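Note sheet for the following structure.
Note that one protein chain is taken out, while the other chains of the complex remain in position.
The chains carry the letters A and B, assigned in the order they are written, with residues numbered from 1 in each.
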Amino acid sequence: MKFVPLAAAALATLAAALLLGPANVPLGDLTASPIIWQLRLPRALLAFLVGGALGVSGVGLQALVRNPLADPFLLGLSGGAGLGAVVAIALHLPGPWALPLAAFVGAVGAMALVYRLGLIGGAELDPRILLLGGVAVGAFAAAITTALVSLAEATELRNAFLWLWGGFSGASWTTVLVMLVYAPLPLVVLVAAARPLDLLALGEEPAQYLGADVRRLKQLVYLSASLLTAAAVAVAGVIGFVGLIVPHMCRLVWGRLHHTLFPTAFLTGGIFLAAADTVARTVVAPRELPVGIVTALLGVPLFAFLLRRWTVS
Amino acid sequence: MDRELIVAVSDLTCRYPGAPRDALRAVSLDVRASEFHALLGPNGSGKTTLLRAALGLVRPVQGRAEILGRPAGDWSRRDLARVVGVVPQREENLFPQRVHETVLLGRYPHLSLFGGVRAADRAAVERALVACDAVDLADRWLWTLSGGEYQRVRLARALAQEPKLLVLDEPTVSLDLRHEMELFELVRTLVDGFGLAALMITHHVNLAARFADQILILAEGRAVARGAPAEVLTRETVERVFSWPVAIEPFDGRPQMIPLRRHPS
Partner (left out) sequence: MRRWTPRTHLAGLVALAVAACARGERVPVRGGVAVTDDAGRQVTLAAPARRIVSLLPSFTEILFATGAGDRLVGRTTWCDYPLEALAVPSVGDGMPPSVEAVAARRPDLVVLYRSGPNVTAAEQLERLGIRTVLLDLNLLEELGPATRRLGTLTGHSRAADSLARVLDSLASQPPVSSTRSVAFIVWDNPAIVIGAGSYLDRLAALAGARNVFHDVGSPSAQVSIETIAARDPDFLAVLSDSAGPPAYASRPEWRVVRAVRERRFLFLPGQLFGRPGPRAAEAIRELRQRLEAAAR
């Protein structure tokens, strides 16, 4: 029952994303206009998919590290992605896919490094070590990135950072396809882990007594959530805040059980980011705002409102 | 007719990685259906280690731990959760939840991967709440419960697993007299009425003596005494294990321990 209003909101958001924009597309030309088909539609779909991926990834990671302040980019992924992007620019790698691919590889590299740190001393992915390791790896990657930036050409790097700060300007059917092909597997793995993740909230030992194979669960959730995030970064740069706030919003409204939380977080994340991107590209037209700013400006009051409703009830 | 042997620990020796001494040394324990076992001993004597090893969470250096005839390490966690219901000493509560949601978590070992909650599951939850006298708490938020109510709810969750064995790790810590008595009486009722086996780690020597069928006393990883309360709780044993002078007085057919003052007035 809860999905009906969400699905309706999703459709409404996508419709708004198609109809609104700096170019004036008369309604009659809607189905034939290349602006709609080549620009607005893939961009809206990509924003939706990335928002959904970040929302689901945030849910998974908050459950994994048992910390409501966890964000998908807390585990060093954004640092790794940034380093990958800068290396691609510094080496003048050719092709339009060099930057996203390098960012993806960088993010995955950071993920592997943090994973390895999480296994030190038989720690078995202790959440505290994951968090600390994530901060350390992120800082390390940022340091190397800064060193590279100071040694290489200035203008190209500035533009690489603009890309990294997140946005859907480069959206195309190809990037949509990449997400559609790539995201389902980690998504399915996370959804299948819904019940064990409910148990994990009690603590690792109680979860094991209630039947969760905690070691495998942590591995699967960590890998899936990180891969989803890495894919999102590869196509859209680093968009913070979505993975942090959307899980909380959904928990406040629909409760904390993961078999509800994952689907609602996907839809809510998608709606939120698609709406934010529409605002980002229309509110100061002809210019565009970075979408990460809009998510923060929209998200904070929304979250405060929900929090108030919940604490009053 | 022999009652079903649920947990069989024989000659178990365990050592944590990097530890100077064994945490457990050649400990044996048999728990059968309809038996209430109490595990006593000073802090650090290995009680929780014994629990973990018996449930396959710690690999023994020597000896065996078996559940229903199979080695504890061979059980998948899911299958084991359908046989043993544990009320751990500590758990976290990251996000607010209601009582009936928490008890439902006990049904998770019975739920299929993508299957939903069935009527049989809800019935099991209901039965568990009734058995623990917690039906009227069903819609309350966990954080509004008192200590005693909270323990009853956690016990109901373990019961919802429909286990053969209930394991409780120091369940009456920080409970007042009434709730402490109620909990022990509840466990006794479950053992007698439902044929469950129960294994409880507790510091409350006297209540263990009153309610348990068998007591195992551990000290520094070794089993000091095992058997019926009257056999086990002698003055010599208690004074040696707990390093404190006591007097033993019978009450209701069971030995009761009275600690003596070191510096009488």
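We adopt the following convention: a residue touches a chain if its C-beta (ideal position, glycine included) is under 8 Å from a C-beta of that chain, and two chains touch if they have at least 3 such contacts.
None of the values given here were measured: they were computed from a predicted structure.
Trainee: Which of the chains on display does the removed chain touch in the whole complex?
Mentor: The chain that is not shown is in contact with A.
Trainee: Touching the hidden chain in the complete assembly: which of A:3, A:173 or A:305 does that?
Mentor: Considering all chains, including the one not shown, the answer is A:173.
Trainee: Taking the full complex into account, find the residue in A:5, A:22 or A:68 that is in contact with the omitted chain.
Mentor: Reading the full complex, the residue touching the unseen chain is A:22.
Trainee: Touching the hidden chain in the full complex, which residues of chain A are there? Just list them.
Mentor: 21-24, 34-35, 38-40, 42, 94-96, 99, 154, 159, 162-163, 167, 169-173, 281, 285-288, 290
In this section, only the chains that are shown with their structure count from here on.
Trainee: Provide the C-alpha centroid distance between chain A and chain B, rounded to the nearest whole angstrom.
Mentor: That pair's centroid distance is 44 Å.
Trainee: State the interface residues of chain A toward chain B in the complex, per the touch definition above.
Mentor: 66, 68, 122, 192, 195-196, 198-199, 201-203, 205-206, 208-214, 251, 256-257
Trainee: Within the complex, which stretch of chain B touches chain A?
Mentor: Its residues touching chain A are 17, 55, 57, 76-78, 80-82, 84-86, 88, 90-97, 101, 105-106, 108-109, 111, 113-114, 161.
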